[in-house]
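Yeah, one chain of the complex is gone here, protein chain that is, but the others are all in their spots.
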Amino acid sequence: MRFRPADTSFYDLFAESASHLVNGAALLAEMLAEGAAREDIAQRMRDAEHQADESTHNVIRRVNTTFVTPFDREDIYSLASGLDDVMDFMEEAVDLVLLYEVERLPSELANQVEVLQRCAELTADAMPRLRTMKDLEEFWIEINRLENAGDKSYRRILAKLFSGKYEALEVLKLKDIVDSLEAAIDAFETVANIVEQIAVKES
Amino acid sequence: MRFRPADTSFYDLFAESASHLVNGAALLAEMLAEGAAREDIAQRMRDAEHQADESTHNVIRRVNTTFVTPFDREDIYSLASGLDDVMDFMEEAVDLVLLYEVERLPSELANQVEVLQRCAELTADAMPRLRTMKDLEEFWIEINRLENAGDKSYRRILAKLFSGKYEALEVLKLKDIVDSLEAAIDAFETVANIVEQIAVKES
Partner (left out) sequence: MRFRPADTSFYDLFAESASHLVNGAALLAEMLAEGAAREDIAQRMRDAEHQADESTHNVIRRVNTTFVTPFDREDIYSLASGLDDVMDFMEEAVDLVLLYEVERLPSELANQVEVLQRCAELTADAMPRLRTMKDLEEFWIEINRLENAGDKSYRRILAKLFSGKYEALEVLKLKDIVDSLEAAIDAFETVANIVEQIAVKES
């Protein structure tokens, strides 16, 4: 076994990044509720996104100024931007709801948002385990399972959108929002893949 | 010249992965025929996609358990996921045809599918040549040429879709399908680029 006197605070920074995603996913869930204060939620989402940006920059700044890193610099960089991507897609979804002035969101979006909430919690739980590289496999397996479930929800929503019940312009708007949520779920899968790659290298 | 006593079965696994793509591209061609048994084809496509997933996981499992790999671990990982991406996009195309309940597919899709079939054959032929790293240049040059031809077909189909002959909702549906095929072709180009990068490093 190797001993590496590395700056351990990277784990804290990744945990911090992931905690913003838990927050962001909760805001998405709020957004779906009937009579939700959308402007207010969008503002809190923007704040969460700014905080996530801060966390990402803190990671990158520390990579630049730390001599020994706990794992490859490039993997730290990938993981930080992977977490950042999730937040960007979640913020995009909330943003588009306001931008497109969508009145009613299809109830099926709730399934995608539940997947996002579960992915965010699992990711926040997994980040501290990077320290020991133990018990990470269940993380990426479960994220992959959730991504599959999310994909099924996504396809059900698409079938509904194109069933003829919605006008073309409404389909365009809703599809953009649903695509953002799907992209956020896929971005969690990318995070899980990066964690898997790091674990593989370090094992 | 270097001597590397590496686990050679990676080449077999990549050849296996590529053979699933030959199968998938043939199913796409079947799908285009008038009166095709779409449900049945879609089921066989899902099976092909599961087998491709298996191959990908076999590669990754072997990377994790092999001490000396024939080329960089990360390149093996990239190539495996590159091949997997092609299959995902081909399955997506078939899936959307059923999901959107598209009655008639524009005949121009046949050109894209021919490009995919040719790319799949070339890739399946090239994988065993990774062993010697010989005669690979013609592979990536030809894939790039095919990708250019595919791009021309893609643009012709877009022009037709937007010519005013189709309703907006039909355009939306067909564009998604055509985009999946185009993404599959682009994913072959990514595979060719990864092979080029590996060959460059090893030469």
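Details
Letters A and B mark the chains as written, and numbering starts fresh at 1 in each.
The working rule: a residue touches a chain if its C-beta (ideal position, glycine included) is under 8 Å from a C-beta of that chain, and two chains touch if they have at least 3 such contacts.
None of the values given here were measured: they were computed from a predicted structure.
Interface note: of A:32, A:133 or A:172, the residue touching the hidden chain in the full complex is A:172. Note that of B:31, B:126 or B:171, the residue touching the chain absent from this view is B:171.
The omitted chain makes contact with chain A at the following residues, 60, 63-64, 73-74, 77, 95, 99-101, 167-169, 172-173. Contact between chain B and the unshown chain involves residues 155, 158-159, 162, 164, 168-169, 171-172, 175, 196-197, 200-201, 203.
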